[in-house]
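A protein chain is absent from this complex, but the other protein chains hold their places.
Now for subunit A:
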Amino acid sequence: MIRCAVWFLIWSSAAFACDVTGQRVNSEVQNAPEVYLSVDEIPLAQPFSLLVSVCSETAVGQMRVDAIMPAHQHGMNYTPKVTALDGRTFRVDDMLFHMPGLWELQVDVDINDQSIFYTSKIALK
């Protein structure tokens, strides 16, 4: 039942080094703080959780997380729950990818009163 998730990553320039692990996600904003995702496994059609870490010198405000399947023109059927663990790390629960295929994970973070949008492609078999 556990499916293989393949991450497609696009690298952006680093602005602030920090010691986090996981897959880096992309933003089109110049010099956007680095954001990393950490997830153990992504089961098909079952809930899963992930950690999002923001490498920022300043504290991070709110974070919103969502996902869509661009080719299918639909998103998730549930609103994920985002919990701040500290100033820069967030736990995201109740994620659920109900179809195999290419998903786009979307992370929207408030940093210095600016909303910065990140995306990462995940291919779920």
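To be clear about the criterion, a contact is a pair of C-beta atoms (placed from the backbone, for glycine too) under 8 Å apart; a residue touches a chain by one contact, two chains touch by 3 or more; residues count from 1.
Everything that follows uses one rule, which is that contacts and distances are computed from a predicted model.
Student: Looking at UniProt, which of "Sugar ABC transporter, ATP-binding protein", "glutamate synthase (NADPH)", "Sodium:proton antiporter" or "Cytochrome c peroxidase" names the chain that isn't shown?
Tutor: For the chain not displayed, UniProt's protein name is "Cytochrome c peroxidase".
Student: Spell out, residue by residue, where the missing chain touches subunit A.
Tutor: On the side of subunit A, residues 1, 3-4, 44-45, 47, 69, 71-74, 76-81, 93-94, 98-101, 125 touch the unshown chain.
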